[in-house]
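Provided herewith is a single structure, encoded as structure tokens, for subsequent inquiry.
Complex shown without one protein chain; remaining protein chains in place.
Labels for the chains are A and B, by order of writing; each one numbers its residues from 1.
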Amino acid sequence: MDCYEKMRELGIKLPPPPGKGGIYSSVRKFGDRFYYTSGVGCKKDGKPLFTGQAGKDFTVEQGQEAARVCVLNLLSNIEAELHDLNRIKRFIKILGFVSSADDFGQQPKVIDGASRMLIDIFGEEAGCAARSAIGVNNLPGNQAVEIELLFETEAE
Amino acid sequence: MDCYEKMRELGIKLPPPPGKGGIYSSVRKFGDRFYYTSGVGCKKDGKPLFTGQAGKDFTVEQGQEAARVCVLNLLSNIEAELHDLNRIKRFIKILGFVSSADDFGQQPKVIDGASRMLIDIFGEEAGCAARSAIGVNNLPGNQAVEIELLFETEAE
Partner (left out) sequence: MDCYEKMRELGIKLPPPPGKGGIYSSVRKFGDRFYYTSGVGCKKDGKPLFTGQAGKDFTVEQGQEAARVCVLNLLSNIEAELHDLNRIKRFIKILGFVSSADDFGQQPKVIDGASRMLIDIFGEEAGCAARSAIGVNNLPGNQAVEIELLFETEAE
């Protein structure tokens, strides 16, 4: 399966890489075929899609939209590193943080927005990673969601 | 050491796998012999053992009990994937989140409940992983504790 063809079918267009907000590598090689991404927020056209806390300042559905924007930003960073997203073989791990009110409790539903998109683009076996979805009181730039990925490519 | 014999000695009985609250793999292979689990909460018989924030809604001791329930749920998920828990060679990393009041500060004591149980079942060398114990204001389903594991098996 060509992931670019799949993205065209789904009407998904990658944004330019989101730019860095600190001193780090956006994508870092780990062993002979694994890569860790840095955590990425939900900025679209340079500003956060949503800010504040889920259950107070944005809804579950808005959080899912923010999670999808995180995935687009992550894929854009990965493409800048690998040059070809078809080199991705398998996503291993998703760590998703949702800025949340104290009684929100629906972080998995929010991060499902990201998980669903990875599966839609890369297929069930490649896309369905292990995952933790965690609530926190505040994220960089007061953004709604931040996600990091661990993935595998074919060995070079 | 047979971990099932050890569990019998300790009076530990694994529950059925806790069921998934989102789109993810409960256990994901990572390279030739490592596995990442998804984060798992402290549900027992389908509902959280404790909810809310440590230091406000539950005590350190109750949090430790919740952490032990997380381990049982994790081992149940791992057994469903590996079929035999004796295939586990070594736990590498524990990432534990404790839903906490702003001034709680005793997350390590809470997660010690999980660490102690892994060492009791698998022995000091296999069970004593690296660990971070982090406080957050809210977790999925308002659960008290969520834990994810990275572990190693014998190469197949």
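In the analysis below, a residue touches a chain if its C-beta (ideal position, glycine included) is under 8 Å from a C-beta of that chain, and two chains touch if they have at least 3 such contacts.
All values derive from a computational prediction rather than experimental measurement.
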Just to verify: which one of B:S25, B:S115 or B:T153 makes contact with the chain not shown? B:S115
Which residue from A:G11, A:G31 or A:G46 sits in contact with the chain not drawn here? A:G31
Omitted-chain footprint on subunit A covers residues 21-28, 30-31, 36-39, 53, 95, 97, 99, 136-142, 146, 148
Please give every residue of subunit B in contact with the chain that is not shown. 31, 34, 92-94, 100-109, 111-112, 115-116, 119, 128-137, 150, 152
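Here is the rule we use: only the chains that are shown with their structure count from here on.
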Centre distance in Å when subunit A and subunit B are each reduced to the mean of their C-alpha atoms: 25
